[in-house]
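For this depiction, one protein chain was excluded, whereas all remaining protein chains were kept in their positions.
Showing chain A:
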Amino acid sequence: MPEPEATGTERNTASPDTIPDSPPPTGGLSPKSVAAWVLVALIGAIGWGVLALSRGEEISAAWLLAAALGSYAIGYRFYARFISDRVLKVDKTRATPAERLDNGVDFHPTDRRVLFGHHFAAVAGAGPLVGPVLAAQMGYLPGTIWIVAGVIFAGAVQDMVTLFFSTRRDGRSLGQMARDEIGPVGGAAALIAVFAIMVILLAVLALVIVNALAHSPWGVFSIGMTIPIALFMGVYLRVLRPGRVTEVSVIGVALLLLAIVAGGWVAESSFASTFTLEKETLVVWMIVYGFIASVLPVWMLLAPRDYLSTFMKVGTIALMAVGVVLAMPTLKMPAVTDFAARGDGPVFAGSMFPFVFITIACGALSGFHSLVSSGTTPKMIQKETQVRVIGYGAMLTESFVAVMAIIAACIIEPGLFFAVNSPAGVIGTSVETASQAVTHFGFAISPEALAQAAKDVEETSLLSRTGGAPTFALGMSQIFSSVIGGAGMKAFWYHFAIMFEALFILTTVDAGTRVGRFMLQDTLGNVHKSFKDISWKPGVWLASAVVVGGWGYFLWVGVKDPLGGINQLFPLFGIANQLLAAVALAVCTTLLIKSGRLRWAWVTGVPLAWDVAVTLTASYQKIFSDDVKVGFFAQRDKYQTGIDAGKVLPPAKNMDEMHTVVTNATVDGALSALFALLIVIVLLDAARTCFKAISDPSSVRLSEVPWTESKIVAPAGLIPTAEERAELAAAGLDSGGGRTKEPVA
């Protein structure tokens, strides 16, 4: 079969009148589907009603699920379809890069159901499990509302629109699109943003793992074992049976489960002390691991670990969904806590606006997704019409993961939640001081109950295990043990959940370091040519060392900061992630305007405005707030004044710690200012481009690939409609779709 040739008329997409309307959805709604959608809307509305109206009494997590799932269904069916049909005008007759440039390897039309899986596995990681847990300190309601509304109107829209525009540009990356469509200044700012975010992201994720593994021989042993397991899988795939991913993954997962069980034995044996590590030791190991992993060949550690973590991720998330439905736990956390209004919560400081919207990035609106939506996925999509199911649909699924995380955090005793998530500077280091401090917050819990909770999961202590992973693991072990195995299995499920998060965080640490290094090499290559050569080892080592040094620094700081690591660094991570979302939404809005869709620019323009309002308010408060809990420079001033007066201010215990606080606050404050500056630069440059496109439409140059006729027949959604089934049958294809057969001459 010959390659499809670039035939067909070229359409000038810069003019709104010439954009072809895609065929309207099949002739309105039938009475049956009207009834079905009214029912879905009712389920969602009842869920929200119960969430909003319950005051004081504990309600079932089922209501939260009903509210979320009902809203997702409505958002997907109506809003996403409106965006694809009316705004983007996805064109079924237009060939995608996968079809035009098909090389059987990286460009190839992929079954939408498979691509949905790939895309979901690429976008969903530890992020949606961490943010919602931290945000639960304000109660389950603010977080849930933001997760659901945010994904429907912002996050999923961003993913879908980025995917669409990148598909029309042969899968160009977000950075390239920013440079091509906005300008070199905006493009450069976007590049710096991606690099800075990568460093902060890796530090925060590594900190989550360090906090979960400190003093936990069980956790350290089982996660340590993933390294030999991955090496074995790597050799298996490289040497023994190349490409046999399924069998090696099954072996790997079996070994992984064995490692979790064996962790329990180790924790009770005389080896326990060998695997009981201090946070500082773990940081050193993380840094050494991060460097070595990122300079080893991909096949040894990264690729096999990736298979393992993908298997675990998809499996555990499915298990979790089933577990929540079967166990139907009760939410113990209040709908809204006092911390929401007062903004003095111990998990992270600051009031509900803007900090809930910063803390929950992944799951509601995640800038990072735009890197996946504009990289690999557009090279594999069969049909433009599928951007809805893949871009919007996969993001809804991630949002659902975030909802499960918030459920996991809210079904455990609130007193336990705050004891686990408050830094030692606030609750002290014994169960007695913790019980006292948490009871003072208004969530009574006895010292015995705190000790028992740790004993149940066979950990020495659960106090100040900040970072979300241990809390999520506690919630998950509660759900799972109520379905399978009872209380005796709690410790296993807890460590299973820790393993599950640690696995993909370690993969991200490795892969993220490589991406950062690649960007650094590319930039340094402009100064010294050898750096561009990725096989030039000194360059690779140097660039890797710089990136590892960057996140390693913040990781070390996060462990040593007397004020607490997660509560200081997580807002920075959130701001950074939302900054990337601002870049992506600015690119999308600019492209909507440049491609003659000014009327619809609000679709990404409104989420952009919201995101910018949130991010800039948060940055402003982090820089200028007088409240020492919130403002970095206020912290700096307070502790500097203390140093000048020769006084040690708690929670610092000595002068060294006073100096640590001052240095950290200065660095964090400077970073907040840098992020805010980058947002403003990107926005100004985008506004300039948009203004020019509106005032002089003839000047618009779009780097869109011209229209080429598609010879692929494939359904738009996961399940083909009757009409699509007829088309597939006429072309002699199964439900996966594919190229139409060439007529025999």
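Everything below uses one rule, namely that a contact is a pair of C-beta atoms (placed from the backbone, for glycine too) under 8 Å apart; a residue touches a chain by one contact, two chains touch by 3 or more; residues count from 1.
Throughout what follows, contacts and distances are computed from a predicted model.
Hidden from the displayed complex is a chain whose UniProt protein name, among "Cell division protein FtsX", "YbdD/YjiX family protein", "Cytochrome aa3 subunit 2" or "Amino acid ABC transporter permease", is "YbdD/YjiX family protein".
Although one chain is not drawn, the whole complex shows that of A:58, A:106, A:448 or A:656 it is A:106 that touches it.
Within the full complex, the residue among A:366, A:421, A:615 or A:635 touching the omitted chain is A:366.
Note on the undisplayed chain: of the listed residues A:376, A:523, A:640 or A:703, the one touching it is A:376. Residue A:514 is the one among A:514, A:597 or A:622 that touches the chain missing from this view. Of A:221, A:275 or A:307, it is A:307 that touches the chain left out of the display.
Check A:95, A:182, A:196 or A:245 against the missing chain and you find that the one touching it is A:245. Those residues of chain A that touch the chain absent from the view are 1, 102-106, 108, 110-111, 113-114, 117-118, 121-127, 173, 201, 205, 237-238, 242-246, 249, 297-299, 302-303, 306-307, 309, 362, 366, 368-369, 371-372, 375-376, 504, 507-508, 511-512, 514-515, 517-518, 534, 577.
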